[in-house]
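Omission of a single protein chain aside, the complex is shown with its protein chains in their original locations.
Up next, chain A:
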Amino acid sequence: MAYAEQAEAELLHEPNSFLTKYIWSQDHKVIAIQYSLTAIFVGLIALVLSGLMRMQLGFPGSLAFMDASTYYQAMTMHGMIMVIYLLTALFLGGFGNYLIPLMVGARDMVFPYVNMLSYWFYLLSVIVLLASFFVPGGPTGAGWTLYPPQSITPGSPGTEWGIVLMLVSLAIFIVAATMGGLNYVTTVLQARTHGMTLMRMPLSVWGIFMASILALLAFPALFVSAVMMLFDKLLGTSFFMPAIISLGQQLDHQGGSPILFQHLFWFFGHPEVYIVALPAFGLVSDLISTHARKNIFGYRMMVWAIVAIGVLSFVVWAHHMYVSGMNPYFGFFFATTTLIIAVPTALKVYNWVLTLWRGDIHLTVPMLFALAFIVTFLVGGLTGLFLGNVIVDIPLSDTYFVVAHFHMVMGVAPILVVFGAIYHWYPKITGRMMNDRLGKLHFWITFLGTYAIYFPMHYLGFLGMPRRYYAYENYDFIPQSAQDLNAFITVAALTVGVSQLLFLFNLFWSAVNGKPAGGNPWGGVSLEWQTPNTPPHHGNWGAKLPVVHRWAYDYSVPGIEQDFVPQTVSDEELEQLRQRASASKVGGPS
């Protein structure tokens, strides 16, 4: 009706000035690039922080300014930035923004203005976060989980201002993520093009869609715990603070519940793992199918696995708290639900492998990253089985085994997908290919390097080396050889860190100097490869919206000349393609 038509007309009104086109833009593609570049920028800061930490661990005392406080601050900021401000923002704000409207055949997000606000709130949260490096006392050093009472009692670094800025920044980030998430979910539910049914959506959209729902329902718990902790810190309330004596002084708090914070935090924190993992699952499914020229194996199963993982992720949170002193029956319940999640995740891994089976595998750079993701996720998932069981977790808890596990499963694995997805969709975003040789070099150093970093950490964990320690020299139970291993890990980590410059160089250099890509360099079938222009113009589709006739995985269809059938091809058109192919075969010179 009139309402919708008016909205349509407004959307097609293309902005002309530089400011409205690139800065205060409401176009989902520009917002996606703004989100991605900001996320990559803070991610680089977190990468440098991890390098500083590794220098201290591998070569103790080599950095003059590195004392215990600085180490904890670097560790806290590294973790928080990587999980929230890099991965969450990049998958939802970056890939979600860019791909959802293009893949479902919409002109933009349903509320472009709210979408723009989402980015500016995200940028504000990043600025507040980075401001904490410059306040008295520095950023918080409470560990990325921010457990009270230590995060707000004197003694931990950054309890003056750092923790306040961290909590305020998180609250602003949650507002941004909510505004974005509302847009992504509503767009997927209500703004698909003609013929784009839910069960024809590419798995990328399914993964980002489900992750956005998780974000909308899990971030409230973090928001509430941030508000409560701010009150504890600034107003002297006692939500999380029991009666304690700190530095010889009886504090004014009493009667609060530190474990309440842990429950609220992990009620957010565990779904957060899947907010990062589900988009990665979705994107990698499309990468594998496209570059193996084969339809995804068990599409319906893959969709239901994403939904099941999303639902289950809300009832497993206390497996992060086995050593917190809960009732043992809780451990029984949460171990059971945790191991049930292994069923849909294993199903996804099987389906990726079965998609590869007898496929026409092209070892392009995106495909290399996708294959690396499968093995890395498998390794991280298998160690998850150890940690999900209470009796195995207790001796391994707070050792480097845990560090290795979560870095493999939600650090390295999603980052590999980020790289693969950037190499894959870069031609659509810029119209040019990224350099293949540099990409392969970047891949091999990153892939082998991360295994050199994290495999030895499993072993260090078995040795009992505790995580989050600043120095390991004076502990009898840690053998001397552990130090050699730590030095080895540091060398590998610095190599991987520096090699990311290859990627950055490639990212910016190829935007100008890359080989022109054309509209569909990989032979993709989903809608984003069928846009009339590359990069797509404002409004994405020109005068007419595409009409979808088939699912997003018609690769290697027999009887026609090209090995893929785009989603926009109708059955009649496919029949014509078949006839043309058979005619040329009969009439051809063969």
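As a convention for this text, a contact is a pair of C-beta atoms (placed from the backbone, for glycine too) under 8 Å apart; a residue touches a chain by one contact, two chains touch by 3 or more; residues count from 1.
By our rule, contacts and distances are computed from a predicted model.
Taking the options "Sulfur carrier protein ThiS", "TonB-denpendent receptor", "Cytochrome bo(3) ubiquinol oxidase subunit 3" or "Branched-chain amino acid ABC transporter permease" in turn, only "Cytochrome bo(3) ubiquinol oxidase subunit 3" matches the UniProt protein name of the chain that is not displayed.
Among the residues A:28, A:54, A:78 or A:200, only A:200 touches the chain that is left out of the figure. Of the options A:260, A:438 or A:494, the residue whose C-beta touches the omitted chain is A:260.
Within the set A:237, A:495 or A:520, the residue that contacts the chain not displayed is A:237. In the complete complex, the residue from A:111, A:469, A:488 or A:509 that touches the missing chain is A:111. Only one residue from A:124, A:217, A:452 or A:487 touches the chain missing from this view: A:217. Taking the whole complex into account, chain A touches the unshown chain at residues 1-6, 8, 110-111, 178, 181-183, 185-186, 189-200, 216-221, 223-225, 227-228, 231, 235-239, 242-243, 252, 254-257, 260, 263-264, 267, 299-300, 543-545, 547-551, 571.
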